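One structure is given here, and the rest of the page talks about it.
Only one protein chain is missing from this complex, and each of the others stays in its spot.
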Amino acid sequence: MNKKAVAIVGLGYWGPNLARNFDDLAELRWLCDASPDALERFGARYAQARTTTDLDEVLADPELDAVVVATPAVTHYELAKRALEAGKHVLVEKPPAMNAAEAEDLVATSESSGRVLMPGFLLLYHPAVQKVKELVASGELGEVFCVYSNRQNLGKIRTDENALWSLGIHDLSVVLHLLDEEPSEAWAHGNAFLTPGIEDVVFCYLRFPSGKIAHMHLSWLDPHKMRRITVVGREKMVVFDDMELDRKITVYDKAPEQPSDSYGEWRTRTGDIFSPKVPNDEPLKLECQHFVRLVQEGWDGREMHDGLEVVRALGLLTESLRG
Amino acid sequence: MNKKAVAIVGLGYWGPNLARNFDDLAELRWLCDASPDALERFGARYAQARTTTDLDEVLADPELDAVVVATPAVTHYELAKRALEAGKHVLVEKPPAMNAAEAEDLVATSESSGRVLMPGFLLLYHPAVQKVKELVASGELGEVFCVYSNRQNLGKIRTDENALWSLGIHDLSVVLHLLDEEPSEAWAHGNAFLTPGIEDVVFCYLRFPSGKIAHMHLSWLDPHKMRRITVVGREKMVVFDDMELDRKITVYDKAPEQPSDSYGEWRTRTGDIFSPKVPNDEPLKLECQHFVRLVQEGWDGREMHDGLEVVRALGLLTESLRG
Amino acid sequence: MNKKAVAIVGLGYWGPNLARNFDDLAELRWLCDASPDALERFGARYAQARTTTDLDEVLADPELDAVVVATPAVTHYELAKRALEAGKHVLVEKPPAMNAAEAEDLVATSESSGRVLMPGFLLLYHPAVQKVKELVASGELGEVFCVYSNRQNLGKIRTDENALWSLGIHDLSVVLHLLDEEPSEAWAHGNAFLTPGIEDVVFCYLRFPSGKIAHMHLSWLDPHKMRRITVVGREKMVVFDDMELDRKITVYDKAPEQPSDSYGEWRTRTGDIFSPKVPNDEPLKLECQHFVRLVQEGWDGREMHDGLEVVRALGLLTESLRG
Partner (left out) sequence: MNKKAVAIVGLGYWGPNLARNFDDLAELRWLCDASPDALERFGARYAQARTTTDLDEVLADPELDAVVVATPAVTHYELAKRALEAGKHVLVEKPPAMNAAEAEDLVATSESSGRVLMPGFLLLYHPAVQKVKELVASGELGEVFCVYSNRQNLGKIRTDENALWSLGIHDLSVVLHLLDEEPSEAWAHGNAFLTPGIEDVVFCYLRFPSGKIAHMHLSWLDPHKMRRITVVGREKMVVFDDMELDRKITVYDKAPEQPSDSYGEWRTRTGDIFSPKVPNDEPLKLECQHFVRLVQEGWDGREMHDGLEVVRALGLLTESLRG
């Protein structure tokens, strides 16, 4: 199969990582950025790629198959839409849009154009998340009661987007992927301590029609360094801890029990603890491979609809936070 | 100074621990319980104590100084009130009352009777909590931004009170003690998975007039065993981790920084990590000693007013949880 | 089956634990100690037991089946021998003797008397040690290369026996049990820092005819609290960590590999990590049950011969240490 021709739009913080991966997986045909310096630097590294500051020049190239949008978040919607309308497949960095209306418009544009629209929710391609999803889907955990994430650190303090948009979007994409439901309630609480209007600490609570619940504890003002997602099932519990080297996933065979002879008294059962080997593959590489596969082999729209659900939930949480 | 004469009312799960301590610190004069079996068992152990199933007999004893109420939670208010009205000092197990109206009535009764009313918020007497309070009060942490607790486990599953009342009341008493403010907002979210109406998992968010925030993550359906309170200050951060043997308290010299030359860019500072030695004294013994001291040396009502604040906040959270 | 009649000889530090267990498992017929105070105290607790300071009185009792020796270590040999000669079965605390000659004499006495002689190597009855033994014996670990133990702490500082005899005897019994070989070389190195002649820190190295090796790091002057035994097999590695609550045993599917295409270059394989549930049964109870079973159901002498091997190896290590 011929390699697909790809353009990288945006060469700031994250774009270069995408360029590096697509240089392996596809034909890196265009590099586009507003900064001539960035174009010169990456143009030297990827000599076969053309460089331009003009997106129209990129989109006018009939040989180009796909556009990867890695520009600042507020421009994602517009650039992704233009690329779709030009008949290009699109991988757009998270968030794909700033609100549900924009996201719905992108979905409609993708559908009418017949082109792939895949949002870059990196964590969904993490082998450990895929393992957790398998465990949930297989029924091994029993009915899932609760999913919660802890993304805390004394880390990069942003002044342009709050902890919900900067940190929580990762967890939100995983929560919705694992539960495969849209929330019926969404609450967010938090406070901006350092920069007015930019919440440093945010707590989110979601409730789903099935009765499942989810929670996210998000903070860049914290003494603990945590990147953890916990799934509490009726029969087993699973933890994905991204700070661990060798135990990314741990399955606890622990559960409440109501013995028939205990007259309504609950007891607990504690059994084996198991950390299956999780492959070390780079999530970004797996994400890029997935996009190439969708472009080459066809697509049912799932990633795009999932992305829409994330944007919708993010909108509900933002409303609640502003509340 | 003569030993004060104390009655223990309620010899179920917790009462015997109180009896053991007051047998050391005071004259254990009465044991009162509805169960003749319990009276017989503990009467044998504390031969000098009189036993009865009739509280009136206890309260009628003119030699009795104080009553310790360790009965089921729903009876605390009524029994504490009767004891105060009989002119006895009262140590009442948590919660001292089931709602703010009852708690306010207890406070009024205590004031009119001139007798001590001390609620048994055990964690306030933990040497580690007292150390955290010192650190907060001394200003060493800088302005406090956020206090949050994690009380999670696959632990005792209750069918009579939910995780907020069973687990959260401990943390709530500490949060209010540390911040010395009453919340202006109180949100609680959670779900009952095992027993209808009894939430197994509860998340609470509090906001204070000063802008400080607090959060509690409470669950008895959890793979992690956590009993932890984290205080995030502007200059330092402190963790009280009750699962640690030798590092109950850890002070992190970590903070956000905004260097004058960074044009609004925030950086972070990470310095020493310090775990001061915390005495191993049993919190319950310290609590009982404190009560005896209040009875003997006089009292300004602080513990009672603090208890009222805890009951009020618990009421707000319960309302929010019920939605 | 009738309960066997047992005498506890020695009611110092450890004897009372044995008394408590044999009170459940057998008829506690005699308590014997040089201290009238101890006899009075425990005589009150176990009212059905006779008390005496005279061992001959105990041994003369024709109804007595077995003697449990829990006196100071230097007396174990003599008392166990007297009991065997009197026709009693014997459970003798570790070390059963102070040197190989004594131990061999005990074995001979046991054989000629036809009575059980079981040394109280407590750790052999720990469910986790039995699980490790199963893993070794089943071949799941592949060929065992190395077993090593870490028994370190700032703990009880003895002035009567060194770290090898006080701490190392536990590990040594496990090492020999797991490997089922007697060492061909035994080296011990260490130093006495606090009490002349009493080594606080000891390192032991054993080499076995099969090429396997073992090591013990023993210290009561250490900042780490470790009670850990590690077994390195050709295919898997196992750790028994007695400081863990829920992961007493962890099996690592980790091994060196020499792929056929790597021209002699070694690689490593890292797979699943597994902590099987280990029962919480008290090792001492299991030890006492085992002794009762041997007395009731007959015996092939294995425990006695294993004990002889431990004493022999301890003798070799002591010689090396004295150097």
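Per-chain residue numbering starts at 1, and chain names A, B and C are given in the order in which the chains are listed.
The definition used in the following text is that a residue touches a chain if its C-beta (ideal position, glycine included) is under 8 Å from a C-beta of that chain, and two chains touch if they have at least 3 such contacts.
The structure displayed is predicted, hence computed values, not measured ones.
Listed residues C:22, C:77 or C:203: the one in touch with the omitted chain is C:203. The chain not shown here is touched by just one of C:237, C:278, C:294 or C:317, and that residue is C:237.
Where chain C meets the omitted chain, the residues involved are 145-146, 148, 154-155, 157, 159, 187, 189-191, 193-195, 200-201, 203, 205, 207, 211, 213, 215, 217, 219, 221-224, 230, 232, 234, 237-239, 250, 252, 254-256, 258, 264-268, 270. Taking the whole complex into account, chain B touches the unshown chain at residues 246-247, 253, 270-277.
The working rule: only the chains that are shown with their structure count from here on.
By C-beta pair count, the most extensively touching chains are A-B.
For this pair, chain A with chain B, the centres built from the Cα atoms lie 41 Å apart. Contact with two or more other chains is made by no residue of chain C.
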